[in-house]
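This part shows chain A:
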Amino acid sequence: MITLTHYMVLSALLFTLGTIGVLTRKNAIVVFMCVELMLNAVNLTFIALSSHLGNMDGQIFVFFIMTVAAAEAAVGLALMIAFFRNRESIDVEDFSLLKW
Partner candidate 1 sequence: MSEHLLSLMTFFPILGMFIVLLLPRNAGGLLKSVALVVSLITFVISLPLALDPVFKTSAGMHYTEFAEWISVGKYFTMNYSLGVDGISLWLVMLTTFIMPIAILSTWQAVTKHVKAYMAMMLLLETAMLGAFVSLDLFLFYIFWELMLIPMYFMIGIWGGANRIYAAVKFFIYTAVGSLLMLVAILFIYYQAVNSGMDISGFSVTDFYNLSLDPQLQRWLFLAFAFSFAIKVPMFPVHTWLPDAHTEAPTAGSVILAAVMLKMGTYGYLRFAMPLFPEALRYYLPYLTALAVIGIIYGALVAMMQKDVKKLVAYSSVSHLGFVMLGIFALNTVGVSGAVLQMINHGISTGALFLIVGFIYERRHTRLISEFGGLSTSMPVFAVIFMIVTLSSIGLPGTNGFVGEFMILMGAFQGELRWFAVLATSGVILAAVYMLWMFQRVMFGKLDNPKNRDLKDLSLRELCVMAPLLVFIFWIGVCPNTFLDKMTPAVDHMIEQISGKKPIVVPQVLPATPGQGHAAHIQAVEHGEHHE
Partner candidate 2 sequence: MYDNLWLIPLFPFVGFLINGLLGKKIRNEKIIGAIATLAIFSSFVVSCHYFMQLLDDPQKIHQVVVAKWITAGPLHVNWEFLLDPLSGLMILNVSGLATLITLYSIGYMHGEEGYARFFSYMNLFAFAMLMLVLGGNALVLFVGWEGVGLCSYLLIGYYYEKKSASDAGKKAFVVNRVGDFGFLLGLFTLFWSLGQKGVWTINFVEIAENVHLLENGGLVVTVVTLCFFLGATGKSAQIPLYTWLPDAMEGPTPVSALIHAATMVTAGVYMIARMNGLFAMAPDTMMTIAIVGAATALFAATIGLAQNDIKRVLAYSTVSQLGYMFLAMGVGAFTAGIFHLLTHAFFKACLFLGSGSVIHGMHHAFHHAHLNDDPQDMRNMGGLRKKMPITFITFLCSTLAISGIPFFSGFFSKDEILWWSFASTRGHWILWAVGAFAALLTAFYMFRLVFMTFFGEQKTAAAAKDHIPESPFVITFPLMVLATLATFGGLLGVPHALGKLFGHMPNILEEFLAPVFEHTQHLHEIHAHGSASTEYMFMSISVAIAVVGIGIAWVMYCKNPELPGRFVAAFPKLHRAVFNKWYIDEFYDAMVVNPTKKLGTVLWQIFDARFVDGLVNGVAKVVRGSGRVLRYTQTGYTHNYALSMAVGVVVIIAICVIN
């Protein structure tokens, strides 16, 4: 029997994987993809919970998360392009003009 816990643990693992990615990857696009991974983990949680609880709120939430993810992708990638134009790089370690 697949229980809710299975899904929850899986999503927790995925969420953590995403977090690790954000913390370690240097390519801004990859970092962003890891954030997407985190969001997807959240999505899985929501849908699993929604299915368990028997109401649609969680699924609607996922809907909005997807919307937001899309919008963020648009804006984020635009930012990266703008940065790349000036710096010829999207390595996060090159975001070091502002510090201290």
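One rule holds in what follows: a contact is a pair of C-beta atoms (placed from the backbone, for glycine too) under 8 Å apart; a residue touches a chain by one contact, two chains touch by 3 or more; residues count from 1.
These made the cut because all candidates are chains of the complex that A comes from, given by their letters.
No experiment lies behind these values; they were computed from the predicted model shown.
Novice: Pick the candidate that touches chain A in this complex from 1 or 2.
Specialist: Answer for chain A: candidate 2.
Novice: Would you mind writing out the residues of chain A in touch with candidate 2 in their complex?
Specialist: Within the complex, chain A touches candidate 2 at residues 19, 22-26, 31, 92-93, 95-100.
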